[in-house]
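Every protein chain except one is present and positioned as in the full complex.
Showing chain A:
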Amino acid sequence: MFEYCVDPPSLEGLAWLSCYLTTGKHMAFYSAFGTVLLLLAITAPAALAFGFGGAMAARTRIAPLRWLGKGYIAVVRGVPDIAFFLFFVIALDQGLEYLRHKVKCPDWQEPIRQGSDFIVCQAAKIPLGNSPQWVHEVYGFSLAVLTFAIVFGAFAANVLYGAMRAVPRGQIETAEAYGMTPRQTFWRITVPQMWVFALPGLSNLWMVLIKATPLLFLLGVEDIVYWARDLGSAKTPRFTEYPHGDWRIYYFLVLLVFYLAFTRVSEVVLDRLMARLTRGQATTAGEAQRKTA
């Protein structure tokens, strides 16, 4: 990157290090941190949306929809963790290809599962065989996001379901006394008031979500774990201009520090948010705040 980096073997000390840390692969490593943040930024609202949908479904008066909502919460939460991630990435991929196959090639005769193979027609492949590399990467990443959203959505649904029920009964009754319809009561009274009850659960979920991001590696995305393993492993002078021994321990130390800092910052921010949300609420914490003020 720097001008003096033309002949790395001749460099020493800080100059060598500055060149080493700015190679193309290291830039990819740094941008992988962006991938993790991007995943969090997309997954958190998506999971919240799944959760909101799930919680609403679990509360509805229409029985089949309610069973669906409750079943979603129970099944996803009961099945062991990473098994779900490994399962869903393949299952979603095959499910999507199967649907496209049915639509695009209706007169395909052979069975789709032939022994150990899963065969759909060329037009149904996702992404298409001739599409550029970035499409494959975006597709892989979207599958990972969807998997995260489904799994964490079930957890969010459970939290929101509890929070909706925690809104004081008197508030709902007052709304009914004013002649609001159930829909109005839900959107104008329950939803604005439930957040303070949901926040402890949601912030816990956010912490778990942060700590689940390294599993992107298992879903086949080139994330920070992938690059840390790749860059840290021993390099010989034959293949690289920057030979070094096994440095994976230092790379993973960096990741460890990154996650510790990230969770710590989140903790502080969420505590502030909680203090802001409890202001003026009819809860113990809100009452305590009023007295000290």
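As a convention for this text, a residue touches a chain if its C-beta (ideal position, glycine included) is under 8 Å from a C-beta of that chain, and two chains touch if they have at least 3 such contacts; residues count from 1.
FYI, contacts and distances are computed from a predicted model.
Engineer: Quick one: find the hidden chain's UniProt protein name among "Cytochrome c oxidase assembly protein CtaG", "Sulfane dehydrogenase subunit SoxC", "ABC-2 type transport system ATP-binding protein" or "Amino acid ABC transporter permease".
Structural biologist: Protein name of the absent chain (UniProt record): "Amino acid ABC transporter permease".
Engineer: Of A:Tyr30, A:Trp67, A:Phe87 or A:Tyr178, which one is in contact with the hidden chain?
Structural biologist: Looking across A:Tyr30, A:Trp67, A:Phe87 or A:Tyr178, the contact with the absent chain belongs to A:Phe87.
Engineer: Of A:Ala144, A:Ala175 or A:Val225, which sits in contact with the chain we cannot see?
Structural biologist: Checking the options A:Ala144, A:Ala175 or A:Val225, the one contacting the hidden chain is A:Val225.
Engineer: One chain isn't shown here. Among A:Ala144, A:Ala175 or A:Leu215, which residue touches it?
Structural biologist: In the full complex, the listed residue that touches the missing chain is A:Leu215.
Engineer: If the missing chain were put back, which residues of chain A would it touch?
Structural biologist: Counting over the whole complex, chain A touches the hidden chain at residues 77-83, 86-87, 90-91, 94, 113, 115-118, 151-152, 155, 208, 210-215, 217-218, 225, 228-229, 232, 246, 248-249, 252-253, 255-256, 259-260, 263-264.
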